[in-house]
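What follows is a short report on a single structure.
Note that this complex is displayed minus one protein chain, with the remaining chains in position.
We just call them A and B in the order they show up, numbering each chain from 1.
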Amino acid sequence: MTEIPENTMINTTEAGLAVAPPPVEQPSATLPERPLMELLNVSKTFTVRSGGKRLTLSAVDGVSLRVREGKTLGIVGESGCGKSTLARVITGLHSATSGEMIFDRAQIPASGKRPKEVIQQMQMVFQDPSSALNPRATVGESIAFPLRVQGMSRKDVDARVTKVISDVGLPASYSGSYPHQLSGGQRQRVNIARALALQPRMVVLDEAVSALDKSIQAQVLNLLTDLQRDYNLTYVFISHDLNVVEYISDEVVVLYLGQVVEHAPAKELWENPQHPYTKLLLSSIPSMDPDDSTRDQPLDKDSSEIPSAINPPSGCRFRTRCPMAMDICAQQAPPPIETSDGHLVACHLYTEGSQAAA
Amino acid sequence: MTETFVPPLLPKSFGGGVDPVSRAAAERRKEEWNAAVESVKAQSFWIETGKRFLRNRTGVVAAAIVVALALSAIFAPLISPYDPLIGQPVDRLKDIGTPGHILGTDEQGRDMLSRILFGGRLSLLAGFVPTVAAAVIGTLIGVIAGMVRGVVGTVLMRFMDMLYAFPAILLAIAVGSALGPGLTNTIIAVTIVYIPPVARVAQSSTRRVVVQEFIEAARLSGASRARIAWSQILPNVLNDIIVYASGLVGVAMIIAASLSFLGLGSAPPAPEWGYMLNSLRGELFTTPLVTIVPGFFIFLTSVAFNLASDALREAMDSRL
Partner (left out) sequence: MLRLIIRRILMAVPILIGVSIIVFLLMSVVPGDPEAGLVPDDATPAERQAIRHQLGLDQPLPIRYFHWAVSALHGDLGYSTLRRREVSDLLQQAWGNTFVLAAVSAIFGIALGLLLGYLAGTRRGKVVDRVVSIFSLGGLSIPSFFLAILLLGVLSGQLRLFPSGGATFDEGWGVAIQSLVLPVLSGAMITMAITARVTRAAIVDVFSADFVETLRAKGLTEFGVRMHVLRNAISPVLTTSGVQIGALLGGSVLVETIFRWPGMGLLLYTAISTRDLEVVQGTTLVIALTFVVINLVVDLVQAAIDPRVRGAVS
């Protein structure tokens, strides 16, 4: 990995981000790319009503993570772990309840409208190819919409639309088609084209290939890696499908009930998973090798239900399902510990003093 | 709708090859590809709907009747044989088919055909204007209520519920009697009656649309709420509203006719169909055929509107 010199990057932040850049940590030796985006202790709670009572659902709880420029950060977790909420907090579709977000060294306002520059540089690809496109708009109109909103001239819009349609591997004539005329894979390409139209630096992909057939998935994943290479894109790739995440990610964050339990380079995480939950997840991947159906024995003591984010367990949220749960797990939330370079894990098994117990 | 052919993804190359056989094969692949791309032509929802509507014979006939009625109402001053307001007392209550008075004359000797033609203006206005006005206002309210959760949306819809808690004709009568007789007041009354149901349709349609991901995509582009409502939501709720509203025109006409039948609509001697029916009611047993002429026209127009509305609903129900 080579360090990308500061001055080669497209620097669009000078115009108008009033907030002074906060001090950035010195990049560690093995991962020299500076972070494009950082989340510090970000939380998102919803108020839900049930049986006349108002309950607080903490969908994302104290998440801190780093997305490195030009790389892919994978976010994995079971359904309901807050992945999609986190994606929407990052892109600003939901405003965070608390915490700080830093994009390109400038702080993003926690709520309210984001500056134009941030909107433009951070786009999203949605999960459902059938609901992500306006059925009454042609492909060209859908892709052009964000450009028009940003006030681009008609001629530039047309040129950009033609460009991105060919970038995602669709013939230019598709610009006049309606979504119902396209296949799922083609719609997802249009979806990607729309996200690219504003020439963002970072794209959040929320289960972007999950709804597609396996063969189409591979095509779209290849397209994504090609585009990343060609345009130096930074991806936040959210999926429940560990095979896909392993394929595309440089680093991976494992979420459990809205909290980060492990954050490590992809290769390291697969070779040396540390958090019991990560081990459980990895052991449940359907293996490609017919001879070994599961890597390890399942970790679940009993296949009890996943606790709810409305009333999460005290201390470590995973303790109710953890085979290694200790007394301390119910009392204290484990802080993230760096066990090796760039490998963070939030588990009492690795905190000082409880080593012996493990 | 028929399944459209979906061409495969763009091949990186159509292949080449050195020998003539493989070159020919590559050429053929390229032609097939181009043909496939050609077949995916723009098929706008509205063009498709129009095509499907034209294939429905009943709908076309009904629409033709509506157009014919509208044209004869618009050109009533040109084609009416007599003045609709002035009659010859000696010609009172001539039966249908009387030379010079094809549809007979009324109790004041006025030519029925002329009165029907002029009356069509009032009835069609009373059918169309409230429907269009209510569709516009109701859509505005419904889309806002569907987009804005919380107090604003709830208050708007609860207010609609309160108006909706009246039987339609009773509310029209109550508003009509509060405002007093006259065509304008009838139109206002029927509009008020129709706003709540249109708002409900628009609201539930909007709530179905706002949860879709393309709305989030639009928000992500930094578009304002108004812009999203106009360019993303409206085109997707419009067909529901049009289908619903088109079914209201006939009923609006009937309500308006009912109001004037009760003496709350257009003021006499204006030849409104409902009022004509009421004033001829006394002659039911002497010239029954002349008496039912205005009623027949209300019925005919209403049938035509309902048939056209049904055809439109079928044409739009393509689940695109």
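Everything below uses one rule, namely that a residue touches a chain if its C-beta (ideal position, glycine included) is under 8 Å from a C-beta of that chain, and two chains touch if they have at least 3 such contacts.
This one's a predicted model, so the numbers in the text were calculated from it and none came from an experiment.
With respect to the full assembly, the chain omitted from this view is in touch with B. Interface note for the absent chain: among B:V60, B:I74 or B:I292, the touching residue is B:I292. In the complete complex, the residue from B:L93, B:A218, B:I254 or B:M316 that touches the missing chain is B:I254. Hidden from this view is one chain, which touches chain B at 158-159, 161-163, 165-171, 173-175, 177-180, 250, 254, 257-258, 261-264, 274, 277-278, 281, 284-285, 288, 291-292, 295-296, 298-299, 302-303, 305-307, 310.
Basically, only the chains that are shown with their structure count from here on.
Chain A and chain B have Cα centroids lying 47 Å from one another. On the side of chain B, the complex with chain A involves touching residues 4, 6-7, 9-10, 37-38, 40-45, 212-214, 216-223, 227, 231-232, 235-236, 320. Considering their complex, residues 88, 91-93, 113-114, 116, 119, 123-124, 126-128, 131-138, 142, 145-146, 149-150, 169-171, 173-174, 176-178, 180-183, 185-186, 194, 198, 219 of chain A touch chain B.
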